[in-house]
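Right, I'll just put the structure down here and ask away after.
With one protein chain withheld, the remaining protein chains of the complex are depicted in position.
A and B label the chains in the order they appear, each numbered from 1.
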Amino acid sequence: MVIADELAAPTRTTGGSGSSRLSIKFDRSVLGLLPIFLFLGYFLLYPIASIISSSIHDNKHHLTLSLYGNLFSGNYRTAFTGSFKLAFYSMIVSGIAGAIICWAVVKTNGIVRTITSSAAGVLANTGGVPLAFMFIAAFGQEGLITKLLLNVFHWDLYGGSFDLYNFWGILLVYCFFQVPLMVIIFTPALENLRVEWVEANESLGGSKSQYFRHVLIPVLLPSFISACLLLFASAFSAFATAAAMSNGSIPLVPLFIGNLVNGNVIAGQENQGDAMAMGMVIVSLFVIAAYLLLLRVTRKR
Amino acid sequence: MKRELAWLDRVIFAFAAFFFIAPLIAAAEYSVRGYGNKGHTFANYSWIIHQLGFSAALWTSLRISIITILIVLVLVVPTVVYVHLGGHRYRRLLEIVCLLPIVIPVVSLAIGAQVAMPKNLQSTSYELCFFYVVVALPYVYRSLDIGLQSVALSTLVEASQSLGADWFKTLTMVIIPAIRSSTTGALFITFALSLGEYTLAVLLHFHTFPTWATNISQENIYGSIAISVTTLGGAWILLIFVAFLPRIKSLFARKERVA
Partner (left out) sequence: MRKQFVFGAVAAIAVALLPAVSAQSATADTTNWATCADVASCGGISALVKAAQAEGTLNITTVLRNWADYGDAEDAYQAAFGIHINDDNPDGGSSYEIKSIQTAPAAAQPDVVDIGASHIQQAMTGSTTGGSLFAPYKVQTWNDIPSLWKDPAGYWFGNYSGQIVIGYDAKLKVHPTKIKDLTNPAFKKVVGIAGDPTGAQEALISVMAATVANGGTFDNVQKGFDFYHGLKTSGNLSGATADSTHIATGNPKVWLDYSFNALGTEQLGSQIGKTIQYVKPSDAAVQGTPYIFGINATAPHPAAARLWVEFLMSEKKGHLAKDLAGDEAANVAAGTLDGGKLFNSLMGGQNIFQLGGAVPIEIAAMKAKKLLVPSPATIFQPNPAADKLTLQQPSVAQQTTATALLTKLWPTL
């Protein structure tokens, strides 16, 4: 644990010039974090520890990593690939769409701004069956918008290959909570773009495209990528929405976990389901770590 | 960079509005359909109120939500304030820790909780409060963090202390008012989340409003859609109200000054 490292490492005494002896000082400022660490340790890490424990034991209670090994082959691998693909494309689409909307949002203030930011907060938290139903009610076979497009614009949404329940349809539904999330995360970065930089660029004789290439992109890119990483983690671990939108004809990790842990057909393999869930967590943790690393880079500016 | 909205921005807003509002309107239209899809009626919204157990279930969820926001107020808010004031070096650490709940699937948390938590904690529905705090943590932290960043906290604290206020007075009369809008926003997100949370409640065998509503509307699809529209719409209206609160307050303050 990081805390332990910080405590164990020799620290300078605050304010002093640093004694020549290497003394391990207890940094009292960490005590302020103790309540929340204890809270999370008990109510988050402890339950997850039991899941981890179940995922490293097989049905006969022998310690084993085979359940994790299974994730790299066969249909579990297909599920992870499917979830990866969905999260990746969702990240790209929502990232770009969200950034464009952000661009417009930062130019507003007052009432419009308040409404959009509170809307983003609510929309980013929607998911599961309510979200799926809303989309079906709007864009489904007999949806409101589908009928509108058919009757008013004579455009049969379902005449072609559009389908709310194939890969791209599910991606569309994901955008509903991904794009607001992007708006929430990325707005501060755009707001930090200083007007002085535009003026500096102009006074140095730079054109709009040069501003774009040499100022805007280098400044925004790290924040954009880190925001996208957060989108990826969020899409990858989206559980309830995937379950509500797919019947299994598109392989996704949450659906497999549901079959193993809450199903009616396969019995006694909850450990494998727990291993899959932990697999999901590990992937998301890697992505979040990358996000935080990038954030450190941008904060230095 | 021009700061007024160009026509392109308006087009962007129009598209975004369409994409996000259309599903809400479609679900709302579905929820006001009459029996047999004949005509429209608001009866689906009043239906739920007359069902047996409505007030008991709602009261249970309200109690749980209130305790949850109290825990957030007592535990999380001071910690985030602290990290901005004195514990700067741990700010990154707290940020990492508060992001963790996003990656943990709620289903796994529920399964783990059943095995790990002591049985007498599991027999009271207040167990949910603690887990709701965990689930809401990323959003609460983010809201508070942004609010605290935009306030010159150390200046305020120095000024308050130089005027002779002790720590408690500084906290309650200077810091909390300064971050009032982001705190209220964080508390309202927590409240909305606790009120509408289904997965943890059902997997831990508790009877809250969402589980009761799902149960009772098994045979009434219009009713169940009305409930989810109310939950979503209600949360949004609450958040907008909270966001406009300072505006309304300053409106009244101005009137008083004029009068």
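One rule holds in what follows: contacts are C-beta pairs under 8 Å (C-beta built on N, C-alpha and C of every residue); 3 or more make two chains touch, one makes a residue touch a chain.
In this text, all values refer to a predicted model and were calculated from it rather than measured experimentally.
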The chain left out of view makes contact with A, B
Only one of A:A137, A:L171 or A:V219 touches the unshown chain, namely A:A137
Contact with the hidden chain, among B:Y90, B:Y222 or B:W236, goes to B:Y222
Given A:S66, A:N109 or A:N166, the correct residue touching the omitted chain is A:N166
Absent-chain interface residues of chain B come out as 33, 35-38, 111, 114-115, 119, 122-123, 202-203, 205, 207, 211, 214-215, 218-222
Note that chain A touches the chain not displayed via residues 74-75, 78-79, 129, 133, 136-137, 140-143, 158, 163-166, 169, 245-251, 255, 258-268, 270
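We adopt the following convention: only the chains that are shown with their structure count from here on.
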Whole-angstrom distance, CA centroid of chain A to CA centroid of chain B, is 19
As the complex stands, chain A meets chain B at residues 2-3, 29-30, 32-33, 35-37, 39-40, 43-44, 46-51, 54, 100-101, 103-104, 107-108, 114-115, 117-119, 121-123, 125-126, 128-131, 133-135, 137-139, 143-145, 175-176, 179-180, 184, 188, 193, 195, 198, 233-234, 237, 239-240, 254, 257-258, 261-262, 270, 274, 277-278, 280-281, 284-285, 288, 292, 296
Listed in rising order, the residues of chain B that touch chain A in the complex are 1-5, 8-9, 12-13, 16, 19-20, 22-27, 29-30, 75-76, 79, 82-83, 86-87, 89-90, 92-97, 99-109, 111-113, 115-117, 130-131, 133-134, 137, 139, 142, 146, 185, 189, 192-193, 198-199, 225, 228, 231-232, 235-236, 239-240, 242-244, 247
